[in-house]
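Pasting in a structure now, in structure tokens, and then I'll have a few things to ask.
For this depiction, one protein chain was excluded, whereas all remaining protein chains were kept in their positions.
What follows is subunit A.
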Amino acid sequence: MRPMFIFGEIVNGLRRNLSMFISVVLVTFVSLTFVGAAGMLQMQINQMKGYWYDKVQVAIFLCSPGSTTANCSSGPVTKEQQDNLRKLLDSDAVRQYVNDYQFESQQEAYAHFKEQFANSPIVDSVTPDQLPSSFRVNLKDPQKYQIISESFSSQPGVESVIDQRQILEKLFSAMNTASIVAIGIAAIMIVCAALLIATTIRLSAFMRRKETAIMRLVGASKAVIQLPFILEGVLAAVVGALLASGAIWAISHFFLTGYLADQYKQTAFISDAQTLWLVPALIALGAVIAGVSSLFTLRKPLNA
């Protein structure tokens, strides 16, 4: 088999079928961009999980003068209630789930609040006694939040038990939904791309049926007959995948690291380098879709 001959056949095929080639490139480009976007979202979710899960805690808020829950009807938390809670945290039953815990007084809560909302006028209207003191508990296994919640929420002096992780979970589940939607759209687009590639190859094979008939007649192997068609499809898909890679890199560079990271300095965003890991995956996916689709299409028309 002569590579130059195969290459020449591909170029010939592309020249005669240029508009179809371009349409395959564009459809693959759009579908793989969605795949890439879904991949980026998943990477972002993992990145944020890794970053935040180390920092999130279960907060046991204690009754303050402004508390309105039933558990706080007897007034703000007393010293004795605080000590009891500390004892409970140190008891064997609870300790096995807890890494460590800190007590955050109302003054400390106020200091943190001021720090977090430094630029907001809300700081001026809040006083330390409006903020509850709390125990900040780091769990060994963040999934065991329920045990802490059950043990502490009905204890005297406890206003509420809040798992910060659950707040994040809502964000992550929204991002997950977005990535599932992106994957769904990508799947439909991939089906479109596969069908379009099949149609293009079939058309290409039909346009070159005289050549393939002669090839079969003089004893060309199946590989030599089919390879130019398959490579045409693969080439179109790979060009589409490269465009898609360019698009996701642009999203990462200009939107994520260029804009969002600047706006939300507290949040860890994926880097351009991490996004580049998706490129080989997209190219491989494009090539596989095109290869399988053309192989499947060519089984009949060139075998007769």
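In this section, a residue touches a chain if its C-beta (ideal position, glycine included) is under 8 Å from a C-beta of that chain, and two chains touch if they have at least 3 such contacts; residues count from 1.
The definition used in the following text is that contacts and distances are computed from a predicted model.
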{"item": "From \"PadR family transcriptional regulator PadR\", \"TonB-dependent receptor\", \"MmoB/DmpM family protein\" or \"Cell division ATP-binding protein FtsE\", the hidden chain's UniProt protein name", "value": "\"Cell division ATP-binding protein FtsE\""}
{"item": "Residue among A:Val126, A:Ile147 or A:Ala220 touching the omitted chain", "value": "A:Ala220"}
{"item": "In subunit A, positions touching the absent partner", "value": "1-2, 5, 12, 210-211, 213-222, 224-225, 303"}
